[in-house]
Structures are given as C-alpha cells and as structure tokens.
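After this line comes chain A, so read on.
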Amino acid sequence: MIDNFVIPLVKILVVLNATLVGVTYMVLLERKVIAWAQSRLGPMRVGPYGILQPVADALKLMIKEDITPVRADKWVFTVAPILSMVPALIVYAVIPFGPIVQMFGHPVSLYITDINVGLLYIVSVASVGVYGIILAGYASNSKYPLLASLRASAQLISYEVAVTLTLVSVILMSGSLSMVSIVRAQESSGMWYAFVQPLAFGIFFIGSLAETNRAPFDMPEAEQELTGGFHTEYSGMRFALFFLAEYANMIVVSAVATTLFLGGWLRPFPNVHVLSFLGFVPGWIWFLLKTFVFIYVFIWIRATLPRYRYDQLMRLGWKVLIPLGIANLVVTAILKVLL
Partner candidate 1 sequence: MFESILFYTLAAFILGFGVLVVTARNTVHCVVFLVANFLCVAMIYVMLGAEFLAIIQVLVYAGGIVVLYLFVVMLVNLKRGPDAAPDRRRQSRVGFVLAAVMLAEISAILVYSAARPASAVAAAAATPLQTVGNTEVVGMLLYTDYLIPFEVASMLLLVAMIGAILLAKKEI
Partner candidate 2 sequence: MTPITPYHYLVLSAALFMLGVIGVMTRRNIIIIFMSIELMLNAVNINLAAFSQQLHNAVGQVFAIFVVAVAAAEAAIGLGIILAFYRNKETLNIDEMNILRW
C-alpha cells in the first residue's frame, strides 16, 4: 500500500510543486542575469534583492482581468493554454532525478516511473505540445498571433527532426530507450555521452534552443515584428499558463540533455577513482547542478546573441543540422557494428 500508492503520489506532488516553484524562480533568475549582463540591477524592490518578485508576479497574474476577445473561438481559446501546459508537466514522469535511495526504511526511486520506452515518451509528448501553440494562434482570431503560431509550429516541427536524429544515436550507444538504463549505460562505459557524441550533443543543444523558442531562435515571440507572439490576445492566468509551459519546457530539455549527455545523476568522471570523494554528494544534487548549468547557458545566450532571421533559421535546421544529424547517426551505427 505505502510502496505502491503513497510514495508515487508524494513523488508526483513534490515534482509538480518543485517544477512550478522552479519555473517562477527561473523567471527571476533570467531577469537578474540579463540585468547583470547589461550592467543593471534587475528587480530589487520586492524583498531583499528582489527574491520575492515571483510571488508578486504570481499574485499580479492571478488578480488581473481575464479577457476573451469577442470574435475569438471561445472554446478553443480556453483549451489551448491547457493543451500547452499539460504536455510540459507530464514529461517529468520519466525524468530520472537520481538512483534508488533508502528513505525512512523504504527503497525510494528518485524518478516517478521508469518505462521501457521512456525516451520515445518524451519525444511524443513534446510533439503533442505544438497543438497549444497552433490553436492559440487560430482561436485568437487576430493576425499577429496566427502568424506567430504558424512560425512557432513550423520551427518546432523542423527542429524536432534534427533533435530526434541525435536521440537515435544516443539510443544506439546505450542500447535502451529507458532513461534510467541510459544513465546506467553511461556509468558502465565510464564516459558521459557528451564526450562520445560531441556532435550529437551540439545538435541537441541548438535544436532544443529552437524547440523552446529561446533566443537566438525566438522568432515566434519577436516583439518588434509580431507584438509578442501567439499569446498576444491572452491575459491574466491563461497567459501565465503559456509562460509556465514555456519555462517548464526549458527545464525539461535541460534535464533531458543532462540525462542523455551529461550522465544524469552520476558524478563527474565516474570512472576516475581519484575523484571518488565527489561521490559523497548525493546524485540528485549533481543532477540539479547540471540542469542549472544548462538553464544558465540558455539565459546567457539570450543576453548575448542577436536574433536569427526566419529564413536563416529554416536553412540552419534543414540544410545543416538534419544532414549533420544523419551523418552522425550513420557513423555511429558503422562504428557500433565494427567495434
């Protein structure tokens, strides 16, 4: 009873709440880091150094007026934020935050579930997330959101091909689709896959920037030309749902990159015995640290790089990343057979 029902429920609650709180603080982190990059202070008013800013933001979003445009398709307009929020959250079901640990006399696995098609599950759930974007643009009955949503979905679909190709080469290396087994395979081979598959790692990173609509690929939200993107007509809590989904997706791709390429919960250099003192730090802390590094790099890139043009973005995706991904896959397969 306690092992089958209570512990999973507690894990789900912890992961969901940690995600939502993490997302709100990520917004603060982003504002702070960008401010520092531009020699500003960032939010300073709410709480010491502005650390209560997320609370204020959440309160503001909750009490704002919730507007539905008159000519909007009301039903779809309501469903679209939900359709983009739910996939962003249920992906966390297969993310392995750590190995199985003993907690209060019970063996507790630090992941919600480990299904044997875990990686494909992430890809497929992420591909359903595109509906929220398209339907939001359609239902707003306004030209800028429609243009932005078509851009966003075209971008998402094209870069999904490149990202999935890199995932296939990781699957070839590990011989499994389960996220936990992929980490275990990296443990037994003694190498993070970022060193074995540097090209795949690079393609995955660029592709995930594009898939989460982050700078320098944030064309769908280009304020100067599209007045803010597919959620222009949304306000209040519904807008907040889109916002949360976007940042939750950023955490997801960071966590997936950590699991696949940086060894998940493993300590750095898992095969070097001199560094075994690093093993005293629990696995989940390593996992969160690596994920944080990714998120920081995401923000750093946004503060540093200018935006791509739309045709350049498509050319990069289809003419550079996808051929590179296929070549990487073929070479990996040949080496796997030969060695």
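Here is the rule we go by: a residue touches a chain if its C-beta (ideal position, glycine included) is under 8 Å from a C-beta of that chain, and two chains touch if they have at least 3 such contacts; residues count from 1.
The candidate set was assembled so that all candidates are chains of the complex that A comes from, given by their letters.
Nothing here was measured: the structure is a model prediction, and the numbers come from that model.
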Problem - Direct contact with chain A in this complex, candidates 1 or 2 - result: 1
Completion exercise
Within the complex, candidate 1 is touched by chain A residues 73, 75-76, 79, 115-117, 120-121, 123-125, 127-128, 130-131, 134-135, 138, 146, 150, 153, 157, 177
